[in-house]
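Comments concern the structure below.
Just one protein chain is left out here, and the rest sit where they should.
Showing chain A:
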Amino acid sequence: MKRDRDREREKKSFNGGVSNGGFSGKGKIWEEDEEETPDAGMDELLAVLGYKVKSSDMADVAQKLEQLEMAMGTTMEDGITHLSTDTVHKNPSDMAGWVQSMLSSISTNFDMCNQENELVLSGCGSSSSIIDFSRNEQNHRTTTISDDDLRAIPGGAVFNSDSNKRQRSSSSFSTSMLTDSSAARPVVLVDSQETGVRLVHTLMACAEAVQQENLTLADQLVRHIGILAVSQSGAMRKVATYFAEALARRIYKIYPQDSIESSYTDVLQMHFYETCPYLKFAHFTANQAILEAFTGCNKVHVIDFSLKQGMQWPALMQALALRPGGPPAFRLTGIGPPQPDNTDALQQVGWKLAQLAETIGVEFEFRGFVANSLADLDAAILDIRPSETEAVAINSVFELHRLLSRPGAIEKVLNSIKQINPKIVTLVEQEANHNAGVFIDRFNEALHYYSTMFDSLESSGSSSSASPTGILPQPPVNNQDLVMSEVYLGRQICNVVACEGSDRVERHETLNQWRVRMNSSGFDPVHLGSNAFKQASMLLALFAGGDGYRVEENDGCLMLGWHTRPLIATSAWKLSPDSGTGAGEVEM
């Protein structure tokens, strides 16, 4: 019973707190079907820092903060000392309320300015205009784009630490009114829907400009995107911001450093794993195919092309442990990139899996291989035992597409696979063509794809669910997971849009393209059975917001999508009976 009480308390505090533990004291008892939480409508980025501001109030709060700053700067010292002695302090994490109370406790000579601002507000038409907080320019402005510093790069909207900076984008598309007062700010409302459409158009126009190498135009457009993006909310804003950042990087040639540790990417992927079902779907469907391929075998060997944290394998080991007839001897070979700090990450994962295997009674052996690229390995290194004694499965989740960045790599790897002579090859890839030669096509594809992805994240983050564990989806307070998942996707976006040549590794291709490639390299498809389909459907039903996800069967392969758009595809392959070890012709 105590445990239930604790759980109630946890739920309450989960509800009232943000990720850094700030409590707003609003903890209501939180029921399973409740849609609204105290965090609804709060700006997520500020929430991560502990400030609760409603997205709809942002303009207001920003303006008031400006006024407060001015007031504290210009008021005589006596005017504000009472603030230090005043014992009533509002909770600063509720920014809107705090700022209001601070403003009203300072002298009232700014009332006049407020009134002037009201006039400005009412004087504006309903068409969209832009928030403008330029401190220096108080006179009438022309519609010029100020030749300004890199703050215009909308990266600030995503990674900023100062709420003011975001609003204060210094490029000024102003339709503002004249003011004489030193404190007045021309504040104008933004019509969100119109700017949404305009945002998409501007994004595509900017990409077009980049395609035509018209970098000055592209530069202007990208700043405009930054401003428009801020006026949106939710998924649209995030997608636009990431794409704008990627475009900016491409224009200014500030390419993302590839020195980001793979351990960081692993962490991001873990959050992605928790927040949405894509990776779980990938793992469960691939495992099902492997399980079925291994029926009747006493010794099995799985080669994982990207081990990461090894999240796929506990479920497979458990299924093997409980299969009728008892578990086989299970051998796992994990491949991973070198770690910058020289820690042996693969061995650590292997050790953890070994302990799990011992717990559930499965004979286990692990081997790790560090390689910069899969093409650096070949069959001889991997210690393949004769296929009469040991069945081999090869598993590649979101890894094979990286080989397309170097000519010849994919053929080499497919050849090695054939030499290994596996019973089954499971392949999970993003269902999109982000490898077109023409930049603008790639950009448009990616825009649609990631918009859908972010949409699905958004709704899985905002629906309610009840579970004390991390396996079944968490309540929406886990915004940090959501933000990290978005960063994970953001890095992919950056790579697709900003990078070229061998740096551009996120070369996603559609299921049909992979089919052509695999078929011509000597592989035959293996149909994923109805068990896999059932498991996948059930898994999705568990996820909050699960109504949006769709499992589709496509000629033996399973695709997971959001509403009508498939997003990832799982397929399984075996060697054609008549294929030798020679390379097939592959259309690149």
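The criterion applied here is as follows: a contact is a pair of C-beta atoms (placed from the backbone, for glycine too) under 8 Å apart; a residue touches a chain by one contact, two chains touch by 3 or more; residues count from 1.
Criterion: contacts and distances are computed from a predicted model.
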Identity of the absent chain, which is to be given by its UniProt protein name, from "F-box domain-containing protein", "SKP1 component POZ domain-containing protein", "Chloride channel protein" or "Palmitoyltransferase": "F-box domain-containing protein"
Touch with the omitted chain, as defined above, among A:360, A:440 or A:516: A:360
Contacting the left-out chain in the complete assembly, out of A:66, A:94 or A:274: A:274
In chain A, positions touching the absent partner: 1, 4, 9-10, 13-14, 17, 19, 21, 23, 270-271, 274, 284, 309, 311, 314-315, 317-319, 321-324, 326, 352, 355-356, 359-361, 466-472, 474, 477-478, 480-481, 531, 534-535, 538-539, 541-542, 546-547
